Each structure stands twice: as structure tokens, then as C-alpha cells.
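One chain of protein is taken out of this complex; the other chains stay put.
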């Protein structure tokens, strides 16, 4: 039974007992007590046992087993089923995971899928503030949600840093293919984070406002706090997205300016090489009667003319920014 | 009567009888029984008979005959008329079809148009879970809708794979005309899927929320499940669309960078060819007095100069990335 | 009085009498009878007579006279004033017109402005289904609206065909100025159709939902049908617009790729012409001591070198796609 | 007291008296009478006197003094404060002004700021329709608002004409820098008009729908008329904006096609000049043993070859559209 990470009963905000899944039915009878169970990638059997104890809906259990859900909150009678997506930076890659919650009047079940930090610390922190934890399982839910949402801030920071370094690359002299590719990949990551975070606003809104008996008035402000964090993450992502599309356009402008510079420089040097070639060509003609060719100073004068013309062109092009 | 695929009566979630269309009027009188009829591209006559038995509205029957409707849900008195679009991958092409539903208190009529999988399996699966099927025809409706929506996932997967292979093509060295054309075609396919799926959100919403007596409280969560799938498909399409437009812009940037590279390489080689031509031109002039021409080492020195200059230019251009 | 196209009284869904405008006041007194008047570009006098008979509002009469309104529905007491825009393809041009309606408890006035098909056929079709027409003037209104909206489908088909032929032009080898101009013109036409159709959604919505005593419950589904058609037209236009902007961007990409191809081909041929010129230039130098020049095989060897080099370059450029 | 343009009392829709500001307090006591005051850029003193007579709110008076407000409607107790922006074409420039209104139960104060036409004509027209003006100060408000909104139509017409002439410039052969600049400037003007007009929709909506005792049911349709005009102006601006951004993109495509044409033409002529140069270069080599040089017809044959090759290239390039 490896998938049960922790299963404890809490009374008046303090841990009353460590339970085995088999003890749950009897434990659920005690008053003023709630049970908090942490599962990790449970198999169908385990979920069916949990379902039986707490009377959960088939559809929710199916979702909890299959994972790869989008974040959502669904009420099945007196039980809330919540799906959140978790995110962590792993080097330059975002590791996504999922956590599902079943929140009842006197129980909270958390189910972790994929890569995500353990909620041991969250539980410990809750246990250290009994006056808060005694608000019931909704407060435990808040604690884990708050932890999950806070994990997004370093992700966003990493993406904003990436954006910053992309900006530098875009505005430096040479445009590289990799920069454009990185812009695209960053956009893809931002969309991924956006997809994970934006449904949170709706979920928190429901937890704050709806006429849910499961969440009392004192606990609601805590979900407003989670909402507030989700709004901020969302805003940062939207901001980065808008900057990124401007960056992509600016990138194109700069590539065109580079192209312009290349053309100008090429044209300048082509003229500086072409004019001597033309002059030399003319004095390479084989006419019998070309007085200059006989002239003793013909060669040096033509050479000087060539050098002078090229010098003038160089000066002129340099001044007008073509070279 | 080829267009009648199946016509059965169900009582307490179990199949009670296989009916003929002509038996319907009497069958409809039995209590706690509902009839589930499957039609495929019925003609006007058949539809009129169905209309007469169940008292369906003229406008709905007209729509059911003509097909090429957009997905919608319309209530005509106590009968719901629902139109869904179905989709399947057929190689690289998306085959679209349509399915229409008439849902009444004790009947469900499904009408298939165009290419779509048969609903025989769905019916079989329903019959294997009598405790669910006894919820009535609304549950049968759910089963078919769920089946239809699930058919979209492989379509989306195929489109996302296509997007992935396009990304590779975009970011590889040479930009091809076909890549741009494929981006456009993928966009068109995404819009097509979007048009088929997005009205589903509204339809499911109505099934979940509206004050419809046809759908009882126990069945509603099932439509929320369909809604959830539709939201996910919708989100995937939107995501792919946004990535695709970024890809199109990135594509343009990369084409411009390629253009830049071509220009630079051309300019570099033009210089390496142009400078020897110029020097050779000068020593091809026919002046009588050109001391270098008489000099025994004139030719090798000039040759060496030419080769040296070209070598230097080559080194310089290579270092600055022009070659 | 040329502007009166038709003026009849209907009782129980059947035509009771052809009326003259002057007979209207007395005809209006009969019970269970409604009057349906068709006008075409009436002048101010005619409109004032109509206004007097039916007690219409000044502002609506002013609008009906001036035309060039946007589609709208306005309730003035017990009378609805509705403005629709009509469209027909006339070769490659969209002919736009306007039709105004005054709908009262026992009358319907339709006023045609600009190019639009006659409503004679609509009236005939209504008269052939007395069981429907007896629902009252609201059904007559529906019949004309349905006719007007159906006229948009061929327009949309023509625009989608145009889009299809534009796609072909965009993806064929050479980019032409006309293609870009046609994209722009198609966009303008789509916007025009959009402006004519999108207010229809709002109008139909009001006819379906609002607490209008003029439209009874039995007639409402018919307006939902018009609404459904309007939604489909709207969707087709939006779809075409989105495809068109992608097409415009794809067009730009393809123009840039063409530019790239031109540059590459030019660079390739320039090299193939430039290298022989350079080699020839070198052997055109006038140094006294150039041993190759004296060599009997000098010329053929150089010629062979030139041809060989050019051949190699040709092969190399061809292989790498530059030629 | 130059800033008072007009100050009159109206009873039963007819002008009862021309008043001095000092007579206002007594005039306000008479029943069935309302006062209509027109001010132009009043100073603080005048506004304070007005404020005292009608009991206006400090914040509204402050706004009325400072001008440069955005269009808005604010209710202060029983008084409405309305700000509108006026616009007129002055050559190619749009002259913007502002008009503020205080509407009370028995008074209307209009305050003009900046360039705007006088409202003398509006007042005269109102006085000529006493049966309408007797609806009270709300009708006077309507008359001025209608006048202001109608002033936008010629502005929009001028901008659409400008757009039309820009289209022509874009699609003619040569792309000019000025065209792009004019597109930008037109966009800026459209945004300016949009900012002035779009708040009008909200203002009219409030006047039509809100539970304002100041505006009776009979007067509301008149504000719906203003609303309708505002919608049309708004739509025209949005239309022009969308066309303009398509025009900007089309412009870029056409510039790129021009660039393509330049490159092709250049490449063609470069080949036609380069090939003779190459051939001539070869026969300019100084090999002792070049049999062609001795041949009597060498020169004419080479000349003919050169001319023939160039002719062929010219024909080929012309046919494939490069020249």
C-alpha cells in the first residue's frame, strides 16, 4: 500500500491519530474530527476503497484515476472534486504534475500525479497552527492550494528571465536563427503555464463566492488569497506573452534592418571595386589610336585617378552610413 | 427500411423488446419504458412517420432531413432537438459527419448523417450497465454524446502531431514553400474543428443548468463530464491556433534571416571574385609605360597578392559569419 | 401610387381581400383579420398616410424614408420597427438593399429600398400554407425575414469560392500584385456582409426572448430558425476572415521565399559568370613574363579549367537548391 | 458677461421670456416652466453663480470648468451631468471640442468648450416644434445631442474618403514612404474619433434604460435614436480601422513584391551585361596560341554569339516575367 503517503485524523486542529485505510469507516463516525489522506498515484483498487468509505461519485473517481484532466472544480452532492496542475522548474524544463482533491464535510483526500513536491511540509506547517487548522478540512485544502500556487512564482521568474535574455539577444547586432526559435519555445511554455493557471481563477472564485456549505465564512478570505496569487501569475504570463509578440515583431524589423545594412555595405564595396575595373577595362582596349597610352604619365595618372575616386567613394559612403 | 439501424424498448435499464417502427405507437403507451431508435440518413418518409409518432416540430424535422446544420440545442415544447458534428481522422483528412437527436420523456432518436462510426458499441455498453441506463433516455443521450466527443481526441492528437512536424520544418535550415502552405492548411483544419466543437460548450451548459425537466439531477453530472471534455478539446485547438500564428511569424523571421545569409554569402564571394578581377584589369591596361609589367617577378608577385588578398578576405568574412 | 406593391387583408390564414390604401381604416376594424402591405421606395406622402392609419412613431417614419439605416429592431409602444439589410450577388459585386418592417397587432408593412428581390413569391408561399399564416402578421414577418436571410447563403458561397481561388493563386509559384489586392477587396466585402448580418443575431434574439406580446409562443421557434441561419452566416464570415488574414500572412512569407529564391539563383549565376571573367582577366594581364601564355596548351587548359569550374559550381548550386 | 449665449424660459414648449442670470432664482419658481441656458467657456465666477441657482455638485462644476474630460454621464442626486465631445472637419484636420450639460427637472445648462458650432440653430428648430419641446428640458438635451452626433457623419465621410485614396495609393505601382505615414496618421485620427464616440453608447444606454425620473417614457425613443446614430458611427470607425490594418499588411506585401521585381529585373540585366563581359574577357586573354584570334571571322562570330546570347536571355527573362 505504497500509494498512501499519510492518513491522519485531526480533532480541534491537532493530529488525533494516524490511521490505516481500514480504520477509516469507524474514524469517520467521531464528531468534530476530520480525516486528511494523502495518496500518490493510487491504483484503481485503492481509489475504489476510498470511494466506498466517502461515497464519492463514479465520474470523479474515473477522472482521479486517469489524470491528464484540466484544472476544475466540480460539486457532487456534498463533496467537492478539485483538479489542479502543479509546475516546477527542472533546469530549463517545466515539470508539470497534477493534484486532485476530494473535500467533504469531515475529510480531505489529496491525490498526487506526476512530478510534484511532497505535501509533507504543508501538513507539518498546518499542524503547527492548530488555531487555523481547526477551521476544518477546507483550511487544509487551502494550505495545499496555496503551496501549489506559490510553486508557480519561481516558474514565472524563470520564464521572465528567459524573456530578458531573449530581449538582449534580439537587440544585439546579429540576428540568429536560434533567437527566433527560442522566442517560439518560450511562447509555447507560456501558453502551457497559462493553461494550468487560468482555470484557477474560476476555481477560487467558486470557492470564495458560491453558496458552498463546505467552506465557512472564516475560511473564504484564505481562498481569496489564493485567487489573488493566481491573478498575479496570470497577469505576469499575459504580460510576458504580449511582450513576446512585440519582441517577435521587433525581431523581424531588426532582421530587415540588418538586411538593409548588408545591402548597403555590399553596394558600397561593389562600387569601390567596380569603378577601377571599369576604368582599367577602358585602358585595356586595343585601339591603335589611344593617345593616353603613349603618354609617359598615363599609367600613374590613371592609377591616381582610380585611387582618388575610390577614396572619395569610400568617404562618401562612410559619411552616409552605407559602409 | 434500411435507414433504421436499431429500434428497441428499454425497461428498468434492460432491453425489453426489439420493435418495428409500426409498433411504436403502442409501445409508447407502456409505463417506465423508453424507446431508443437509431436511424442513418433517413428519407423524408421515414422522418414523417417518426414525427407523427413522437409529435415532433416541423422545423426540427426539416433540419434533420437537410443536415449541414451547425451544432445546436433547441427545445420544442417537451422535446429537445440536438445537432452535433462528428469527426474522425481518415489518413490526413478529417471526415466530418453529423448526428441529430430527438430527446423526449420516453424516447431518444439518433439520426446519423455523413461519415461517422456506428453507435452499436455505445448501445451495447449502455445495455451492460442497466443501473445507469435506467436513468432514462437522457443517459442514452449522454452515452452517445460522450462517444462523439471522445472521437475528437485522436483528431486533435493528429493535428498537434502535424503542428509538431511543422515546427521542425520551420526551424530547419531551408524554408520551403510547402511549409507555409501546410501551416495555412493546418489553420484551416483547426478552424473547422473549432467550429464543430465550440458550440458544444453552450449545448452542454444548457443540458447541465437549464430548467429542463427531461434531464434529472442525477444525470446532469454526466453532461458536465461531456462539457469538461469539450472544454479540453476547445482549449487544445485554441492553443494550437495561437502557436500556429506565432509559428507563421517565426517562419517569416527565419525566411528573412535566410535571405540575410544568402546576401552575406553572396557579398562575400562577390568580393573574393571581384578584387582579383579588378587587379587583373589594372595590369591588363595597355599603357606603354607600366614598369611592373617589365619586372620579371611582376606576375608572380601580383598573383601572390591576389591570392593573399582573397585569403585574407575569406578569413575575415568567415570570422564575421558572412561566409 | 406605384410604390404600393401589394395590399391585402388576411383572415384565418387566407387572403380575404385586396385593399386600396384608402380602405385601410375601415379594414382595420374587422376582427381576426390582419393587413399585409408591401411598399417599394415610398415617398414621404405615402409614408405619412401609412403612419396615420397605423399610428406609427415620427422617428421610425423618418428612418423608413431616409433608408441607409443599420439593421435594428425598435419597439414603439405596440409597434415593432425592424430594419434588415438584403444582399445578392450581381456577378462579382454584392448588391445591397434594405427592407423595413412595421409589425403591429393586426398589420405588417414591408418597405423595400435599393436592389432586392421581390417578396411576391414569399407572399404566395405564405398563402399556400393557411394553417401557418393564420398565426398572424408575425408569421408573415418571419417568412420575409427567412427569405432575406436565405439570400445570404449564395453570397457567402461566392465569397468562399473567391477565397478558394485566392488560396490557389497565393500558393502557386509567382506572387502577383493583383493577388494581394484581391485579398484586400475580399476582406472589404466580408466586412460589409458581416456588418449586414451580425445585428441580425440581436434582432432575432429579441424576437425570440423578449416579452413581446406581438409574437406568440408558437411563432417564436420560427424566429429561432432565422437566428440559427444568421449564426451560420456569421460564422462562415468570421471563418473566412480569419483564414483571409492567415492567407495574407502566408502570402507575405511566400513572397519572401520567392525573394530568397531569386537571390539564390542570381548569386549562383553571378558566380558562374564571375569566375570565368576573373580567370580570363588574369590571363589578360600584360606582364612580359607569364610562362603560361607561351605554353602551347595554355589556352585549352585554361578553357577546360573554366568550363570545369563552372560545371562544378553548377552541380554544387543545383544540389543545394540555389539554382 | 459674454459667456452667456442665451438664457430663456420655456412654458408649454414656447419661449416665455429671455432672462438674465440674476432673474433665474425667481424664474425657477414658476410651474410648468423650464429654463435653457447656453454658456460658452464660462469662467469660475459664472459657474459658481449657476451652481448656486441650481444646486449643482462641486465635482461636476470643477469638471465643467477644467474641460478635457472624457464623454460621460454622472447623476448627482436629481441632476444629470453629461459631457460630450464634438468634432468637425477643418480642412484635413479634425477640430475637437467639448460640450457639457446640466439637466435638472426644470432646467438645462449647456456649456461649450473649444471649437464647436453654435447651438443657436438647434434652439430655433426646437422653438419651431412646440409640441415636442413641451416634453421638457430632456427634449432640449436630445436636440443638442442629436446635433452633436450628426456632426460626426461628415467627419467619418472625410476619413473614409481618405481611406479610399490611400487604397488607391497602396495598390498603384510604386510604394511611397508617404503612403505608410498617411496610413499611420489616419489610424491615429480614427482612434481619436473612436475615443470621442464610443462612450456615447454607454451614455445613451443610460438615458434610454435607467430608472431616471428626469427622462419620461415619451422622450426615451429620442435618445434611442441618438444611440442608433452613435452605433453607426462607431461601426464605421471600427470598419475603417480593420480595413486599415489589412491595408497596412497588404502594403507590406506589395512592397516586398516590388522588391522582388527589382531583384528580378536587376538579375536579368546583370546576366545580359555579364555574359558579354565574360566572353570578351576570354578573348582578351593573351595566350600566344589562340586559333580563334587569327581566324578572319573570329570577331564577327563572337560578336554575333554575344548578341545572340543576350537576345535569347532577354527573350527568356521577358517570358518568365523577370524583365
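Points worth noting:
Every chain is named by a letter (A, B, C and D) in the order it is written, and numbering of its residues begins at 1.
The definition used in the following text is that contacts are C-beta pairs under 8 Å (C-beta built on N, C-alpha and C of every residue); 3 or more make two chains touch, one makes a residue touch a chain.
Computed from a predicted model, the values in this text were never measured in an experiment.
Per the touch definition above, the residue from D:171, D:283 or D:314 contacting the chain not shown is D:283.
When the whole complex is considered, the residue among A:158, A:243, A:303 or A:323 that touches the unshown chain is A:243. The omitted chain makes contact with just one of the residues C:104, C:137, C:221 or C:284: C:284.
Across D:14, D:52, D:70 or D:209, the residue that sits in touch with the chain not pictured is D:70. Taking the complete complex into account, residues 167, 171, 221-222, 224-225, 228, 231-232, 235, 239, 242-243, 246-247, 249-250, 252-254, 256-257, 259-260, 263-264, 266-267, 270-271, 274-275, 277-278, 281-282, 284-290, 321 of subunit A touch the chain not shown. Listed by residue number, the positions of subunit D touching the unshown chain are 57, 59, 69-70, 72, 74, 76, 174-177, 180-181, 183-184, 187-188, 191, 195, 245, 248-249, 251-252, 255-256, 258-259, 262-263, 265-266, 269-270, 273-274, 276-277, 280-281, 283-286, 290, 292-294, 296, 298-299, 302-303, 306.
Assume only the chains that are shown with their structure count from here on.
Within the contact network of the assembly, the step distance from subunit B to subunit D comes to 2.
Under the touch definition stated at the top, subunit C and subunit D share no contacting partner at all. On superposing C-alpha atoms, the copy subunit A sits rotated by 145° relative to subunit C, to the nearest 5.
Residue numbering shows that subunit B and subunit C use the same positions for less than half of their mutual interface. If each chain is reduced to the centroid of its CA atoms, subunit A and subunit D end up 40 Å from each other. Each of the following residues of subunit A touches two or more other chains: 284.
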